[in-house]
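Not every chain of the complex is shown here; the ones you see sit where they belong.
In this document, chain identifiers A, B, C and D correspond to the written order of the chains, with residue numbering beginning at 1 in each.
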Amino acid sequence: MDYQFLWRPVIQSLPQMLGGASVTLQVSVLSMAIGMVLALILCFAKMSSFAGLRFVANIWIEIARNTPALFQLYFFKFGLGAVGILIDSYITVVMALAFNTAGYMAETFRGGYAAIPNTQLRSARSLGMTAFQAQVHVMFPQLLRAVYHPMTNQFIWVILMSSLGMLVGLRELSGETQFLYSKTFRAFEYFAATAIIYYLIAKLVLGLMTLIGNKVFGLNRGGVA
Amino acid sequence: MISVKNVRKSFGDVEVLKGIDLEVNQGEVLSVIGASGSGKSTLLYCINGLEPVQQGVIEVDGMSVHDKKTNLNHLRQKIGMVFQQWNAFPHLTTLENVALAPRKVKTLPKAEAEALAESQLKHVGLGDKMHLYPNALSGGQQQRLAIARALAMEPNYMLFDEATSALDPELVGEVLDTMRLLAEEGMTMIVVTHEMGFSRDVSDRVAFFHKGVIEEIGEPEQVFGQPSSEHLQKFLAKVR
Amino acid sequence: MTTVAVFGDLQPQDLLFLGEAALRTLLISSVAIATGSLAGIVFGWMMAAGNRTVQFAMNALLDIFRSVPLLIQLILFDAFVSIAGFPMPAFWSGTMVLSVYTSALVASVARGGIESVPASLRRASRSLGLSYWQDMRYVVWPVGLRSVFPSWVGVSLSVMKDSALVSVIGYIELLKASQILITRTAETFFILGIAGLFYFALSFPLSRAGQYVERRWQQS
Amino acid sequence: DKLDDVLADGELRCAVVLDFPPMGFRDSNNEPVGMDVDMCADLAAAMGVDHQVVGVTWAERIPALISGKVDVAIASSSDTLERAQTVGFTVPYMVFQFQALLKEDADITAWEDLESARVGAAVGTTYESEFLAYKDTHWPDAEGRYVSFQSENESFLAVSQGQVDAVIVTDTAAANVVNSDKYGELKLGPVAPFGADYVGMMTLRQEYGWINYLNLFINRQIRSGRFDELYAKWIGGEPPALDIPGVYY
């Protein structure tokens, strides 16, 4: 191996890379938040009795789940551009990731809902709660608990997939790295550092989510069954 | 008084209740026995308005359950219900489980609802478990919690749907004891059960369901002692 | 000024170009799914059956592949084999990265499958005198496979979709080919539509077939 | 060394960026063509070997080189000092000016108008970093936004779709795009005030013999008039001077 590793430029540009990492986090949190809200709406749309709503929800969910995330990103980037809708790469990435998250989490919500024994709803109604009260006070907290773990996984996925931002010119962690790399041509060193940063971010977020999960749902507050 | 008149109920094409007539008077304990799938649970759901009926009328204290004008949420406060399992809300502590409906439905202030909850929990013997979550309770304790939760709405009637059949044999006793206590206090109850001993001891009347009809109904001595229906004889032989 | 046409209209042979690229997508994903699944099953078994040290080590190792973006893994591996002096065509470096990535995902699925077999079922088979491997072969494998088959289908489909990322190291698969055509012809919707339809046509029936098989197994 | 290897193999492998018309792109048969491609063919012919063009993106140029997937990168790469710490450059074989490319109806006339516009460029190019550096020093509080694109062609698409008001490209590309109607009505904008972009061929840093050979090849291309020929074929107009006045090298 003739190649000499040169880490100094990487260390010097660490602040810039961390700046990119903070964009990564921003984009991910934003996509996740929007995606979750959309997912809940899609979930109810899919369970609704109105065929039009069900149709739209189905199309959305199936496209999100059956095409590559990169395809979805290109679609938002080129496709919307072609019809004259102007968006910059930051919003493109957020839209694509939120679109995908909504599709996947909508199904998770539906599954979580179905997993709650129907005696729960019946118990609540038999106590005289209205349908809405039963949903809010009994079903929703359990739903949230049921989807918390998949939601955490989706969050990590979103963080990792936000690296696609690099391919549409967003200067998040990967994009920033590519920019730095093209100045010095030190591919391995820069991307190795980036890989480590992603790993640390993923672990940090996972740890944080687990901590929050334990705090909110408590280890001793098991679900049913 | 609960009165059920000529009630028919189907799920899709399957008729599950084929014309049920029944009256349960104030202070009476009616137990309902019958094979799996005979429609026992369905009847309880209909009485509580949790399922619509295709024909017939059910009245509770003179109010028609399936009448559009009836405020079901209001009516249901009069009727407590305990299911076979998964009664307890897993995300709330024992105390919160019991206090939830008084607070949200009766809109009692928090302190008052909790005082009520506390007294009901003591009533069923869970005074020391108030701050535990349901999964820290045994199955029997969870069922007693469900009873306390229903009682906190101060119902006139209690419906039990095989409240003990998901329990380990050792835990059945404590739940039955709590139900017995209620019966002694004069609560009007409909009890779907597989526990023949309990049914014989506690009920004023026993109804035997077979394929969606009440094949036999009467005092326990008669139903268990001199069953006239052939199906009932077979059923009793099986469960011993 | 210039006499050369830099940009052109979409032509019939461009569809052929897309078709070939679609085949490459199929090829690289099937190779990766096949090898990755085999390795993943072995890893999954090691995690389910091994002692704590093995479990911990395997978990930590495979976790790396689940915690670093596939895009970065591809670029990094490609750069690494480059400087290490083992140049290989994009197909091979892409396949290797995708396979390892797949195996990391399949490992947790396989582990779940093995652990999903109720202890009493395994005790029952051992109590009949079946040996460890007979138990694995005749009870754990078929029963566990059924319980995690849908997850495995899910992993495979996501690898198929993620194979689009291999384009960053120069492998011209479907999405890269579409991108080439889009930039040449600016026929954005038509080309993206074809690419999307292809992925959909592959993914949707497979996931439905997976659900169908799952339901049939549940009935049997 | 590499020179011997290529001669012995009988095949020269060149990395060319194929979304950078007219230097490198794909024709209607999706085959690589362009000035860089012809350069590669000429070089192979001079050595009496076959040639193979390996299409790369901007980002893949170096890994392809270092891994030995290619022998030389004829990929319109600017010869910055920073990059030369990693790879070896030949003398320049081409020079570019940077120019804004605009939509026909844009009301940008002077370079300064770009201050408040949305401007894009292909990621990792010299003109991207030059533009960003210029923006930071001259327009520190510019309200306009900057966007990078993955390839040159994407940036054409973006400006034609109106995703940005202007993209910075090379003069060669700009002329070409404007003459084609593929991207709709586009026009040439102001030329960038920052310097010309000299690009060299690249190979491994330690391949002195090979670099010497390549330098001589570039020299002969110009002496023989082949460079002017290629320039006329792919770009048209007056070929630029590749020498730098007042300097030896």
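Basically, a contact is a pair of C-beta atoms (placed from the backbone, for glycine too) under 8 Å apart; a residue touches a chain by one contact, two chains touch by 3 or more.
All values reported here derive from a predicted model rather than from experimental measurement.
Novice: Using the labels shown, and knowing each kind appears once here, what does the complete complex look like as a formula?
Specialist: So, if we count every copy in the file rather than just the ones shown, we get A x1, B x2, C x1, D x1.
Here is the rule we go by: only the chains that are shown with their structure count from here on.
Novice: Starting at chain B, figure out the least number of steps needed to reach chain D through touching chains.
Specialist: When the steps are counted carefully, the minimum from chain B to chain D is 2.
Novice: Chains touching chain A and chain C alike, please list them.
Specialist: Looking at chain C and chain A together, the chains touching each of them are D.
Novice: Which chain, with its centre taken as the mean C-alpha position, is closest to the global C-alpha centre?
Specialist: Chain nearest the centroid of all protein C-alpha atoms: A.
Novice: Farthest from chain A in C-alpha centre terms, which chain would that be?
Specialist: Comparing chain centres, B lies farthest from chain A.
Novice: How many Å are there between the centre of chain B and the centre of chain C, using C-alpha atoms for each centre?
Specialist: From the centre of chain B to the centre of chain C is 52 Å.
Novice: Which integer distance in Å separates the CA centroid of chain A from that of chain B?
Specialist: Here the centre of chain B sits 45 Å away from the centre of chain A.
Novice: Between chain A and chain D, what is the gap in Å from one C-alpha centre to the other?
Specialist: 37
Novice: Quick one: which residues in chain C touch 2 or more of the other chains?
Specialist: Within chain C, the residues that touch at least two other chains are 75, 79, 82-83, 85, 168, 182, 188.
Novice: Give me the residues of chain A that touch two or more other chains.
Specialist: 2-3, 78, 81-82, 166-167, 187
Novice: Line, ring, star, complete or other: which describes how these chains touch one another?
Specialist: Here the contact pattern is something else, fitting no line, ring, star or complete shape.
Novice: I'd like to see which chains touch which, written out pair by pair.
Specialist: A-B, A-C, A-D, C-D
Novice: Which of the residues in chain C come into contact with chain D in the complex?
Specialist: For chain C paired with chain D, touching residues are 1-9, 11, 13-14, 17, 75, 78-79, 81-83, 85-89, 168-170, 172, 180-186, 188.
Novice: Name, in rising order, each residue of chain A that touches chain C in their complex.
Specialist: 1-3, 62-63, 65-71, 74-75, 78-79, 81-82, 156, 160-161, 163-164, 166-167, 174, 187-188, 191-192, 194-195, 198-199, 202-203
Novice: Inside the complex, what are the residues of chain A that reach chain D?
Specialist: Where chain A meets chain D, its residues are 2-3, 6, 78, 81-82, 84, 86-89, 166-171, 175, 178-179, 181-187.
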